[in-house]
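All protein chains of the complex are present and in place, except for one that has been dropped.
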Amino acid sequence: MHPAYSVILFTVSSGAGYGMLFLMSILAGLGRLPIDPWFSWPAFVIALGLISVGLLSSLLHLGHPERFLRALTQWRSSWLSREGVLAIGTFGPAGLFALGWLFFEVDTQSPGLAIVLLSVVTAVLCVATVFSTSMIYASLKPIPQWCRGDVPYGYLTLSFASGALLLNALAALTGSTFDGISIVALIGLVLGYAVKTRYWRGIRAAKPLSTAGSAIGLEKGTSVRSLDPPHTEPNYLQKEMGYRVARKHADKLRQFAYIVGFGVPVLVLLIGLGLSGPLLTALAVIAAVSAHVGIVVERWLFFAEATHAVTLYYGAESI
Amino acid sequence: MTDLPATTPTRKLGLVIDLDTCVGCHACAVNCKEWNSGGFAAPLSDTDPYGAEPDGVWFNRVHSFEADTKGAGRTVHFPRSCLHCDNALCVTVCPTGASYKREEDGIVLVDEDKCIGCKLCSWACPYGAREYDVNEGVMKKCTLCIDRIYNENLDEAQRVPACVSTCPVSARHFGDLSDPHSAVSQLVADRGGQPLMPELGYAPVNRYLSPRSETSQAAALEPTADSVEGKFLQWVDRLLS
Partner (left out) sequence: MRPTPIDTSPPISDEVKETTCYMCACRCGIRVHLTNGALRYIEGNPNHPVNRGVLCAKGAAGIMKQHSPAKLKKPLKRVGERGSGDFVEIEWEEALGIATAWLGKIRETDPKKLAFFTGRDQSQALTGWWATQFGTPNYAAHGGFCSVNMAAAGLYTMGGSFWEFGEPDWDQTRYFMMFGVAEDHASNPIKIGLGKVKANGAKFVSVNPVRTGYSAIADEWVGIRPGTDGLLVFSLIRELLLADQVDFDYLARYTNAGWLVIQDDGAADDGLFVRDEAGNPLCWDKTLGGLGPALDKNANPALIEARALPDGRRAVPAFDLMARRFLDPAYAPEAVADQTGLTADTIRRLAAELAHAAFQEEIKIDMPWTDFAGRQHDHIVGRPVSFHAMRGISAHSNGFHTCRALHVLQAVLGSIDCPGGWRYRPPYPKAAPPAVLPTGPVTSPGDPLAGPPLGFPRGPEDLLVDDAGTPQRIDKAFSWEAPLAAHGMMHMLIRNAWAGDPYPIDTLFMFMANMSWNSSMNTTETMRMLTDKDPDTGEYKIPHIIYSDAFDSEMVAYADLVLPDTTYLERWDCISLLDRPISEITGPADSIRQPVLTPDRDVRPFQDVLLDIGARLGLPGMVDEHGDALYPGGLPEYLIKHERKPGVGMLAGWRGADGTAKGVGAPNAEQLDRYVENGCFWTDTIPVEGVYYRNVNQAYRAYGEAMGFLDTPDPVIVQLYSEVLQKFRLAAQGHGSIQPPAADQNRVARYFDPLPMWYMPFEEAAVDCEAFPLHALTQRPMVMYHAWDSQNAWQRQILGSNRLYIARSLAARLKISDDDWVWVSSDKGRIRGQARLMDGVNPDTIWTWNAIGKRRGTWGLDADAHEATRGFLLNHLIGDILPNEAYANADPVTGQAAWYDLRVRVEKAAASDAPESWPQFDPLPSNAVRGAPAVLRYGAEFRSGS
């Protein structure tokens, strides 16, 4: 599949945003979210900002953005519609939660029932939204690399990890104490690493889903080669779905994603465990930046490594 | 409504395409383009029509393949258009309700006025039957010539898809595949019509008939002489002289 930057940006940034929001609400509920306005203001702004940026970028790649409200109507069957509904729906409780947190005296140790309720609802909606996003892909049968059970876990864990890393960095930058957040980030990274490793092994190991022979309805096992395409110049299908990344190139990028996306941040966070002060801040920022560079690459690969059944009509012998 | 019809449609209109007779002439593709350029989904816009990389919207595209069929190989021409699947994911993934499958005849359509151009349906179609019109910002596709097959302004015989009425070798057949007695169903039964990529579970309505393998029933010739002179002597006896 063609790795469109709008979609990569959308999934990465909204993933991060929901990750942050999820952790903030959970931790708030558990009474472990710093009350320090120097921290919480930017935290909420960044979280909601990332989500909005993501949604906007996905809106912009529509043929008719002005009709976007229609996309909320088909939640009964369409994961895209569900995502839209949930994404917008999340703003409500999240917004109230934020207001409450920012404008009312909240006793961190025992936040009021209202806050707890809001935080729980927000957390659930965040998970649901990211899950829906992942299901948009995971429900597409023509794309074997997407239509897999482990795809949602990838999205969820990475969103969790990137949220934690951003909170960690933010806490460090604002000098507010946020106990254990770096541990949370480490956990997220490890989970993400595990899931991605399983995924990347899995899509290589999977046996072909379909062959050119079955794509044109010939007897099983008939070997078929494309002779001429229907049109001399590439068409929408080829531009949108014909993208193929060379295995070698993909391997390099996977290595890169492993190191930059997981290796470096984990290492840096571990080193950071014992430290404090500017050095810790620097490390926390490095961890966040590096991880997100890695996640962008991971997301690029998620598209680039996905092969669509339609390519069987344009030269692929199996997918 | 992007839910599929609750009850499977009573009629399943679709195409049966005979790969044994398709010569790959593209008549169906161009006639489709021509008809639909003024029809239900008009226009089928073309980008850079006289430049280096012309790229337009086509509801029907004719590929050619080489297949190692039994015995000798075979060049197979393969026209590709919407299969009006029973289990059409292209419909269920649609967030707006623009994509829908008609209860009355199973035809899968796009309601362009509702389409936001998110392209998800084209990702959901394994058969590449969805055609995004970049210039109109909406998704388009084979309509099974919905504006022909019921059209009272056409005489009975003409009420078939444009691609069917124009196919010079009659490789394209149109009809109700839910009715076992229909001509198309018979054809599918007799020739073992195949669905495309059944393993994906879309339950396509259209069927494709595979190239048949011919066997010679002629007995080998018996040369009655092995030399020219021998032959002529025989002919003398046969009173050719």
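Just a few scattered comments:
In order of appearance the chains are A and B, and numbering begins at 1 in each one.
Convention: a residue touches a chain if its C-beta (ideal position, glycine included) is under 8 Å from a C-beta of that chain, and two chains touch if they have at least 3 such contacts.
Treat the numbers as computed from the prediction; the structure is a model and nothing was measured.
Listed residues B:Leu89, B:Cys125, B:Ile146 or B:Leu177: the one in touch with the omitted chain is B:Ile146.
In the complete complex, the residue from B:Leu13, B:Val76 or B:Cys142 that touches the missing chain is B:Val76.
Note that of B:Trp35, B:Phe59 or B:Tyr127, the residue touching the chain absent from this view is B:Trp35.
Taking the complete complex into account, residues 73, 225, 227-228, 230-233 of chain A touch the chain not shown.
The omitted chain makes contact with chain B at the following residues, 1, 18, 20-27, 29-31, 33-40, 42-56, 58, 64, 66, 72-77, 97, 100, 109, 111, 113-114, 135, 146-147, 149-154, 157-158, 162, 165-171, 211-212, 214, 216-225, 228, 231-232, 234-236, 238-241.
Heads up, the rule we're going with is that only the chains that are shown with their structure count from here on.
Between the CA-based centres of chain A and chain B the separation comes to 40 Å, rounded to the whole angstrom.
If you check the complex, the residues on chain A that touch chain B are 1, 62-65, 67-68, 70-74, 76-81, 84, 136, 139-143, 209-210, 212-219, 222-231, 233-237, 240-241, 308-310, 313. Within the complex, the chain B residues that touch chain A are 1-3, 19, 26, 29, 52-58, 61-69, 75-76, 78, 80, 89, 91-98, 114-120, 122-128, 131-132, 134, 136-139, 194-202, 207-208, 210.
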